[in-house]
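Structure record follows, encoded as structure tokens.
All protein chains but one are shown in place.
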Amino acid sequence: MFTVRIQQDDFDPGAELERLHRGDLGAGGIATFIGLVRDLNLGDRVQGLTLQHYPGMTEKAVNAIVDEARQRWPIQGALVVHRVGPLAPGDRIVMVAVSAVHRGESFAACEFIMDYLKTRAPFWKKEQTPDGPRWVEARDGDQAAAKRWVD
Amino acid sequence: MFTVRIQQDDFDPGAELERLHRGDLGAGGIATFIGLVRDLNLGDRVQGLTLQHYPGMTEKAVNAIVDEARQRWPIQGALVVHRVGPLAPGDRIVMVAVSAVHRGESFAACEFIMDYLKTRAPFWKKEQTPDGPRWVEARDGDQAAAKRWVD
Amino acid sequence: MARIRLLLFGRYQDDLDLAQAELELPDRVTDVARLREWLSARDAAWEGICGAANPRLMTAVNQQMADATTPIGDGDEVALFPPVTGG
Partner (left out) sequence: MARIRLLLFGRYQDDLDLAQAELELPDRVTDVARLREWLSARDAAWEGICGAANPRLMTAVNQQMADATTPIGDGDEVALFPPVTGG
């Protein structure tokens, strides 16, 4: 099963995993990543986060990333759920899960999707800090991580 | 939180994830792998699987693997739950989850723990097939995967 | 005369205090590079975002990632935004 969802509401990782591989007895494993709001960034306390996105483009961009993962690896299923709107420290932001026959492929495709989400999907984070709100800057490390997959 | 459990019973991945990072607002993400019983192996139908282990040594070996991951990466928490006994196709076998400040470290440590579980923890799988039971042979690919981490 | 819908996201939305606008383009503005040039001439804030001194500006045309040579025509939706930071 291949699923992409963009939503304000929280999600239930256990239920999402269950749905991903229900009825698929050929999958040997599922690699998953769940991104969380940290209470600290660049040394400053983070009181909350607002995730802005580009409605209309977001789903297309994320689906394109999942399609590229499917072309690269023989994966059985993939799930991407990404939240938007206001979030608090400890909240889930994103979940990516990939099922495959062998674990190496599920790990690779899961990490690929995360790296591309971080650099090619239209989301922007604005943090609330004790000094006021600030837009989160893109990390060079994320660009470098995404570049690994190009060769 | 660091947890290692060996058990016959199934586990609830959502509840395990929740417990892993509850109260830890510093974690930016959790990488997870869940291994499942496939209904097909080496071209033969698999009707079930029995996981044998070495009681007493198993927990020590798995804890040593987690300790080595902690020495290699600055991880915030890790969970390993591994089942033993009779399992059916689609059943969960193992869950490894690692929380860290940055996703690269959680992915690396999670994959490391899986690779070492596959090559250094005393578990043995016996499959039930239409032609009778057979012990699963170690895969060369698993040895190669574990060797990646040695340099 | 080409009319486009312009969208701004992230920091640029705040910098220009503008989320979206309908624009009529001069005939010479036919691709992303020329749109940036034209918008840069408006004032210092636009220049800061669309000018050549900001290599980090990302653009999408009709909800697809675009580059300097992507054509722009009547009815298109063009978005300007800083590097993305989701995930």
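Quick notes on this structure:
Letters A, B and C mark the chains as written, and numbering starts fresh at 1 in each.
One rule holds for everything that comes next: contacts are C-beta pairs under 8 Å (C-beta built on N, C-alpha and C of every residue); 3 or more make two chains touch, one makes a residue touch a chain.
Just so we're clear, the structure is a prediction, and the values are computed from it rather than from any experiment.
Every shown chain that the unseen chain touches in the whole complex is listed here: B.
Within the complete assembly, B:93 is the residue of B:4, B:17 or B:93 that touches the hidden chain.
Within the set B:21, B:38, B:53 or B:92, the residue that contacts the chain not displayed is B:53. Although one chain is not drawn, its touching partners on subunit B can still be listed: residues 35, 51-54, 56-57, 60-61, 82, 93-94, 114, 117-126, 135-139, 142-143.
Methods note: only the chains that are shown with their structure count from here on.
Excluding subunit A, the assembly's touch network divides into B | C. Farthest from subunit B in terms of Cα centroid separation is C. The mean-CA centres of subunit B and subunit C are about 48 angstrom from one another, to the nearest whole unit. Shown for subunit C are the residues in touch with two or more other chains, of which there are none.
Those residues of subunit A in touch with two or more other chains are numbered 35, 114.
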